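A single protein chain has been omitted from the complex, and every remaining protein chain is retained in its original position.
Think of it as A, B, C, D and E in the order they're written, each chain with its own count starting at 1.
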Amino acid sequence: MHQLLHCPSVPQLPWQERPKDAGDLPLWRYESNPIIGRNPQKGITRIFNSAALPWKDGFIASVRGERTNGVPLTYLAHSSDGIHWQIEENPIVLKDKNGNIINPRYAYDPRLVKVEDSFYLIWCQDFYGASIGMAKTEDFVHFEKLENPFIPFNRNAVLFPRKINGMYTMLSRPSDSGHTPFGDIFLSQSPDMEFWGRHRHVMSPSGNWWENVKIGSGAAPLETDLGWLLFYHGVTGTCNGFIYSIGGAILDRDEPSRVLHRCKTFLLTPEKEYEERGFVPNVCFPCAAIADGDTGRIALYYGAADSYVALAFTTVDEVINYILANDETSETDREIGIR
Amino acid sequence: MHQLLHCPSVPQLPWQERPKDAGDLPLWRYESNPIIGRNPQKGITRIFNSAALPWKDGFIASVRGERTNGVPLTYLAHSSDGIHWQIEENPIVLKDKNGNIINPRYAYDPRLVKVEDSFYLIWCQDFYGASIGMAKTEDFVHFEKLENPFIPFNRNAVLFPRKINGMYTMLSRPSDSGHTPFGDIFLSQSPDMEFWGRHRHVMSPSGNWWENVKIGSGAAPLETDLGWLLFYHGVTGTCNGFIYSIGGAILDRDEPSRVLHRCKTFLLTPEKEYEERGFVPNVCFPCAAIADGDTGRIALYYGAADSYVALAFTTVDEVINYILANDETSETDREIGIR
Amino acid sequence: MHQLLHCPSVPQLPWQERPKDAGDLPLWRYESNPIIGRNPQKGITRIFNSAALPWKDGFIASVRGERTNGVPLTYLAHSSDGIHWQIEENPIVLKDKNGNIINPRYAYDPRLVKVEDSFYLIWCQDFYGASIGMAKTEDFVHFEKLENPFIPFNRNAVLFPRKINGMYTMLSRPSDSGHTPFGDIFLSQSPDMEFWGRHRHVMSPSGNWWENVKIGSGAAPLETDLGWLLFYHGVTGTCNGFIYSIGGAILDRDEPSRVLHRCKTFLLTPEKEYEERGFVPNVCFPCAAIADGDTGRIALYYGAADSYVALAFTTVDEVINYILANDETSETDREIGIR
Amino acid sequence: MHQLLHCPSVPQLPWQERPKDAGDLPLWRYESNPIIGRNPQKGITRIFNSAALPWKDGFIASVRGERTNGVPLTYLAHSSDGIHWQIEENPIVLKDKNGNIINPRYAYDPRLVKVEDSFYLIWCQDFYGASIGMAKTEDFVHFEKLENPFIPFNRNAVLFPRKINGMYTMLSRPSDSGHTPFGDIFLSQSPDMEFWGRHRHVMSPSGNWWENVKIGSGAAPLETDLGWLLFYHGVTGTCNGFIYSIGGAILDRDEPSRVLHRCKTFLLTPEKEYEERGFVPNVCFPCAAIADGDTGRIALYYGAADSYVALAFTTVDEVINYILANDETSETDREIGIR
Amino acid sequence: MHQLLHCPSVPQLPWQERPKDAGDLPLWRYESNPIIGRNPQKGITRIFNSAALPWKDGFIASVRGERTNGVPLTYLAHSSDGIHWQIEENPIVLKDKNGNIINPRYAYDPRLVKVEDSFYLIWCQDFYGASIGMAKTEDFVHFEKLENPFIPFNRNAVLFPRKINGMYTMLSRPSDSGHTPFGDIFLSQSPDMEFWGRHRHVMSPSGNWWENVKIGSGAAPLETDLGWLLFYHGVTGTCNGFIYSIGGAILDRDEPSRVLHRCKTFLLTPEKEYEERGFVPNVCFPCAAIADGDTGRIALYYGAADSYVALAFTTVDEVINYILANDETSETDREIGIR
Partner (left out) sequence: MHQLLHCPSVPQLPWQERPKDAGDLPLWRYESNPIIGRNPQKGITRIFNSAALPWKDGFIASVRGERTNGVPLTYLAHSSDGIHWQIEENPIVLKDKNGNIINPRYAYDPRLVKVEDSFYLIWCQDFYGASIGMAKTEDFVHFEKLENPFIPFNRNAVLFPRKINGMYTMLSRPSDSGHTPFGDIFLSQSPDMEFWGRHRHVMSPSGNWWENVKIGSGAAPLETDLGWLLFYHGVTGTCNGFIYSIGGAILDRDEPSRVLHRCKTFLLTPEKEYEERGFVPNVCFPCAAIADGDTGRIALYYGAADSYVALAFTTVDEVINYILANDETSETDREIGIR
């Protein structure tokens, strides 16, 4: 029976039991998906690729709000049950150390991670090309923009929820400034959130076709007895475009650039109308996994078709057992004569 | 209260009042869209990207009929209410000055404009590459093919409905002969519909992402007290293809290459199944705007997903006020700390 | 009245009469399409592009099973009515002459053809690039992998159901190893299924836009009094990807690289949700045509959107008459002033 | 014996007799090529792709001067013998009708043509993409910039040296804004040098491989009894870049979009070090042909490797006879069993 | 001391001793290279990529003649010393079995191999794409065109000089129809020169950068006691184009798809002006290796810069020893700390 570590109680976590016909994959969809539909707020045409955290008695989220001028900005959203959300009217305001407003022209795919009593917002922005932006808040009112951790080009960065060996630790994916037909996950560390180094390679696309073009994190990793549970996205290419599925891996607790286990199959792949049809068809893009320390339940928030926010469920025990059973190194396939 | 100028009464104009839940954009969809479905006529698999005009007591339209051999040709269609259409069985026949038939091998995205008691058909054809073709008719029976106004490569040309400073005036979009990942709107003038010059640049793609790849007109401009109201298409690119939305701008009445106002947001973007799914997913492509001089009502015909004809409504006052409120030069965004 | 030649009785053939509103194309869809939906078997996410044959009292099929690791393998499936299918749990096992298992790492788009009392499985695999793989079976238990007929790059090979002039005869489509924006159908012959030669060109993409990018067979040809009836796929390109439609041609019985008739229009094109939405939107991909010698009925199995198996019907007389009426060489278009 | 028409005496024309070992092509190189070397003037690194005209007792030229900042501008150059040139220190200054300086940011590949006592400068510039610019002068001191004849994208325009049927007549080559892997020559006419129309297609790349990628004029046509003699460039592609050779054609005198004769072979192709090595290796780019009405001698100025100006010679009789002997329509090749 | 097998005496073989300053590579250049210069024959601008054989007291060659219309055809050439060549005036005439002339529109990179008293010409031609063409002659007067061995796309085919295990054996390189940024060598066999099969993969590009883009044979293999000695070309890519070098390998005598030894380094790479400058800069392209059975001397004919024919020398002992010393599997690099 696998356990979450350092994981608080989240009694308000949204939840549905696994349906009978859920198939053999370890994630199942919320039956009333999508939870955020089109035109959810004045001036915003679509919300997707958004991250949520428990906050006070309910939840808070940093959401990618695609404005009616086509430009993505980051907004805060509030919810008591994790399913119904109120989007703030104006985007988050970032200030530098001197209190000057320095909002980027655009900011997309925000992740939100709590590390040692502070909250960190991490997104993709323009810094002479696609790059990682970061800000820090204690109260979700004042956000201090930090130094950019990297020179371009990079996307899909996410922090680990605690320091590892005394170091802030981040996953990211170097890229080009376009649609990027390649991409590996890297790990970097910092003593102070200003200077970054000790860069390590974590994972490349694999020979499993659902993730043979590029991969990227993902939700902030969840700490378990076995290691860091990472939900990430894997991308394959067809003659009619990319397909984004959700994958899973377990990283070493103390040296998280070491991949202990990696699931050969996707955990979820586009099949529903809200995943297959929209601004970018065929996208399931995980951005946040909230776990309840008491029950081991996990609610996974994912963007659907660059148009919606959707929700899927699993438990820490179920998803880890599935990953172990379908580990890259397992021998099942050979028994039936493949490879 | 903004006014249409030189605009006749069109009491038969199709119309639906704005629904309560229409959101904050100034266009709203006809509730029984699409108005022309699949396989509408023997040998025609799809009709879309088509232009309509008031004609006698009803309406007449030039439609893009995609034949079952995949080749697009231009057909006439007739309607009494602007919603239910009868497609002619054979495509329009073009003749030169001597009465010889000289139909192009293909012709697509036809616009239809009345200028000074004559009707002009303008389309895209092959003239050693994608180019503009033009024809003139008085009676919709005899069509005289005119000189091609330009050398290749060009698409999406439309005439202004009257001479400006004594000159026929046309908007068009230079392109390449493929899928064209760029494109600006230009204006050209002619004293006689044979020789064209005084080319001016009108608009480029903007920093508003919904139109950052290419733009093109669109419906023939409507004259208002404020200037020429132009509905055009703006295109953005994703890893899974282009997205075509509808934009709006106001051009100077006497010097229409001057853009007086340009809306930062789209006026309509693909959200409905008939816009997101079809031969080319995610396309809203405006081709004709009919206005009623008495009421200021506007019916906008647009192609959907290269598969259907759809209809949207607005009023001249509502759409102009929206454009002014969201003008490129307005200061709203800065107040909330963006840029 | 056109006749099938050398065609056995297949009383169990699935069938529905042509519906009233089927339009003017000669194929009509099974009303309960798709016949194989998502996640049809443990570990398989999608089945599509699959071929069926009459077998004993029912049917047997070689299906493309896209596993949850994204890799396609070939499975057998069984059915009594040709509509409801049981998929085997494990993929087909191939052996060489010495009985060693030599399954390829992946195998997709399998065709299945009976030639002179043996059954041949033909698929696409990796042989230092996309290439044709072949195997032979008498009993669907033991499959002997044959020599690869060609060096790379090739896809979409299918055998004729009998020797022609004493030679095994195959259609295939040379390609590159990517998404291949070109492609013609070629014919090759072999005295012994090991050495291949007498290569002939059969058909190129045509000026009919629905098939102007590439073409490929398709279902194994059906022999008729007029010639070999070939259902093939034709592909066109849009700014948002490829569109796969079904075309038809008649090849000379004795010299089948000669195209006697070729239909200018598609016989079926993506219009239904299960064809327009899925892993690869807008795909109708014919893989097997089963005919009943008694009635002339034809059941055509085709892949839909790389996600489903679907079924369409026609009769030999109806489809041949349609092809003749829309033959490339007919004069219909010119009468109405086109070209 | 072929004759030049309307051609003045140019006794100062540079000249060398055909050397014995000149091979079978009708052009031969000046033995002291290149005539303008590297760094010919302060601030100018290379001069090439330049046009010359007789002027007073000597010659005047508009030259492409590639400045040490990499930007090309147009300069005047003077010569008494057509071989040794003095380059002016500053680029040509263009003014609009009101005398305001309106020099383009860059201007390249200038041609210079005398039409009815005025001199016209025609070049390529930026007008929201590569476009044709024009200016007029009587005295080579005052240059009036004319309206741009076309919207983008276009390059390689050149005027005919007299009006044809009362119309100014121009050749040009529509293009894209990059390196343009395609290109045909078109003809356009104007009554007034402001409005352009009656666009006609002249020539496409041919099946002769030396010109199978794109073609473009070239030197202003020379009028002969047989028609307009056009020296143009033809381009082929290799895995290591483009190759520019010099071709020849004869256009109809009254209807110059009709090609009367076109030479299957190049007239000159890169073989010398100054043609094969430089800023763009393997370029022979003809820009001006000066003929002497008395002797029929022709001096052809061509750019070499985008680094030098070079000179070649022929006579009107010799080059026309060669073109006729190697006309596209001649039967020589068939006699030896080719095609 | 390594020996040639089945190798006749060729006392007339051209030869120069290894110069002192030849460096450490086993091939050295003929000091008067190139042996065939520009414009070697009326109507032919360049000769390169050509193959030679001993014939009577001298030599005969099939040469690629690039005509002044840019189209390559195959000519015969004669020489008494292997250095000075007379090119025939007209290209080779091919006939089918019935004596009809069926010359291809173009034919390039011809190889010439003697197998069991017949001579085979093998080249690249258009068969709906780049493909292998073959012909047979006994007397170099009558050439019978054989069946095309493969469907497209393929280049660089060459026969082994004797049957192996009773089978005609050929090397070739599958490709695309363009400049082909990939390419492996394959082996195929035929009992009768009409039907081909038993296709085997031989070699891929290696991690040695000089051959990391594509490889292709090459000269017909020479039989030695150690195995078949193959001179092939290896290609690398730079930002300014491809570089073609000459490589060497030893193939198993009885099962020649097995590579016994393969040299990590090139044997010759472009360094001389006639190799670095020309129609395609930076090309050394081996096409024929003639060996003298008495002395073990080898004369290697190679194309230079797609503009010239050049000659290099070695001995069978010297080149094999070098290959063995630099074998892929040798350990030298590791000793000095690399990898």
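Of note:
Throughout what follows, contacts are C-beta pairs under 8 Å (C-beta built on N, C-alpha and C of every residue); 3 or more make two chains touch, one makes a residue touch a chain.
This is a predicted model, so every value here is computed, not measured.
Touched by the hidden chain within the whole complex are the displayed chains A, D, E.
Summary of contacts with the chain left out: across D:Lys20, D:Lys56 or D:Arg105, the touching residue is D:Arg105.
In the complete complex, the hidden chain is touched by one of D:Asn240, D:Thr269 or D:Asn326, namely D:Asn240. Of the candidate positions A:Gln3, A:Asn148, A:Asn212 or A:Thr295, contact with the unshown chain belongs to A:Asn148. Of the listed positions A:Trp196, A:Trp210, A:Phe266 or A:Phe279, the one in contact with the omitted chain in the full complex is A:Trp196.
Residue positions on chain E in contact with the hidden chain: 23-25, 207-212, 236, 238-241, 243, 245, 264-266, 269-271, 273, 276-277, 281-282, 326, 336-339, in rising order.
Mapped onto chain D, contacts with the missing chain fall at residues 38-39, 42-43, 45, 67-73, 90-91, 93, 101, 103, 105-106, 179, 240-242, 277-282, 306. Against the chain not displayed here, chain A makes contact via residues 127-129, 147-154, 172, 174, 176-177, 182, 184, 186, 188, 190-191, 194-199, 201, 204.
Simple rule for what comes next: only the chains that are shown with their structure count from here on.
Any chain bridging chain B and chain C, meaning touching each of them, is among A; the list is complete.
Chain A maps onto chain D through a rotation of 180 degrees [Cα fit, steps of 5, range 0 to 180].
Listed options B-D, C-E or A-B contain a single repeat of the A-C interface, assigned here to A-B, on the basis that more than half of the contact pairs agree by residue number.
When each chain is reduced to the average of its Cα atoms, B sits farthest from chain E. One finds 55 Å separating the Cα centroids of chain A and chain E.
Note on chain placement: the centre of chain C and the centre of chain E lie 41 Å apart, centres being C-alpha means. Looking at chain D, one finds that none of its residues touch two or more other chains.
Taken as a graph of touching chains, this assembly has some other topology, since it is neither a line, a ring, a star nor fully connected. All chain pairs that count as touching, in label order, are A-B, A-C, B-C, B-D, C-E, D-E.
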